[in-house]
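Note that one protein chain of the assembly has been removed; the remaining protein chains are unaltered in position.
Showing subunit A:
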Amino acid sequence: MGGWAIAVHGGAGVDPNLPAERQEEAKRLLARCLDLGISALRSNLPAIDVVELVVRELETDPLFNSGRGSALTEKGTVEMEASIMDGPKRRCGAVSGLTTGVELVDNEYFITEDNVGMLKLAKEANSILFDYRIPTVGLESCGAGAAATESPLQMNGLLISVYAPETVGCVVVDQEGRCAAATSTGGLMNKMTGRIGDSPMIGAGTYACDLCGVSCTGEGEAIIRGTLAREVAAVMEYKGLGLHEAVDYVIKERLDEGKAGLIAVSKNGEVVCGFNTNGMFRGCATEDGFMEVGIWE
C-alpha cells in the first residue's frame, strides 16, 4: 500500500496505419511527460500540481489534440476545453470554448496544417454520416449504406485516420495518497461551434475523490451518457471493487456501443489503463519502479 503512481494518455482510438515514426514520436512525448511528472512527484509536489504540470506539457506539444494541435470546428477555428479535479474535498474547475489559451496567443497559434487537412476529410465523411442539417429520416439508410467508408474502424462516424482522438489527460496519486485528475482537448474534428464534450464535464471525462483519480478519452457522447469517470469511483465506493475490477467493469458494462478509454489511479498507489478501442496512447509509472509506455493492446 502507498507510494505514488502516475498515468498519462494522449487519446483512445488509434489509426492502425499510423506511420511508425509518428508512433515513436507519440511514445517519446508520453515518456517525456511521465518523466516530468515523476520528477515532480519525487520533489513532493501535491498530485493536483503534478497533473496540471503534465497536461500543460501535453497541451504545448502540437502532437496531440489539445492546446496547440487541437482539432478544428466546422468553421476551422479552435475551441478548447479542459477540467481539473482534486480528490481531497473534490474541488474542481473546468473551461470550455477557449480560443486564445492562458497565455493569450492568437487562435491561429493552435491551428496546425495537419488538422486543416483532417478537417476537410472529416467534412466529407460527416456530410454522409451525420450532417445535422439533413433530416434524420435519412440516417438509418446512411448508417448502413456508408459504403464509401467500409472500414470498421470508425469513431463518432469518422474514419479513424481522420478522427483526431488525441485528448490528453493525466491522473496522479502522490505519496500522501491524494488523487487528482486533469483532461484537456480540442474536441471532435468538425464539431459544431459551441459543442461541449466530456472532457470539461466533472464525472464524465474527469473525476477525482478520496478513492481514485480518473481521466477519460474517446467518443465524448458515450462517455457523458455513461458518466464514465464517476462510474469508476462509484463502483469502488458502492460495490467495494478494487481499481482494476472497477475499470474493467466500467469499460465492459458502461459504454454500451461507445468506444473509449481511461486511465485511473487509486489512493493505494495502483494504476490502470483500460480501453475498448483498438489502441490508446498511454504511459504509466509507479513508485516501485514500474514504467510502461504503449499504444496498442
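The rule we apply is simple: a residue touches a chain if its C-beta (ideal position, glycine included) is under 8 Å from a C-beta of that chain, and two chains touch if they have at least 3 such contacts; residues count from 1.
We take it that contacts and distances are computed from a predicted model.
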**Report entry** Omitted chain (choose from "Vacuolar-sorting protein SNF8", "Large ribosomal subunit protein mL46", "beta-aspartyl-peptidase" or "tRNA-guanine transglycosylase") - UniProt protein name
**Finding:** "beta-aspartyl-peptidase"
Report task. Among A:Gly67, A:Gly203, A:Gly218 or A:Gly261, choose the residue that contacts the chain missing from this document, as touch is defined above. Result -> A:Gly203
Query raised in the report: Of the residues A:Ala234, A:Val247, A:Ala260 or A:Cys273, which one touches the chain left out of the display?
Result: A:Ala234
Query - Identified contact with the non-displayed chain, of A:Gly3, A:Gly76 or A:Gly97 - result: A:Gly97
Requested in this report: Would you mind spotting which of A:Ile224, A:Val247 or A:Ala264 touches the chain that isn't drawn?
Outcome: A:Ile224
Report task. Name, in rising order, the residues on subunit A that touch the hidden chain in the full complex. Result -> 90-92, 94, 96-97, 126, 130, 132-133, 136, 156-157, 188, 191-197, 201-204, 207, 220-221, 224-227, 230-231, 234-235, 238-239, 256
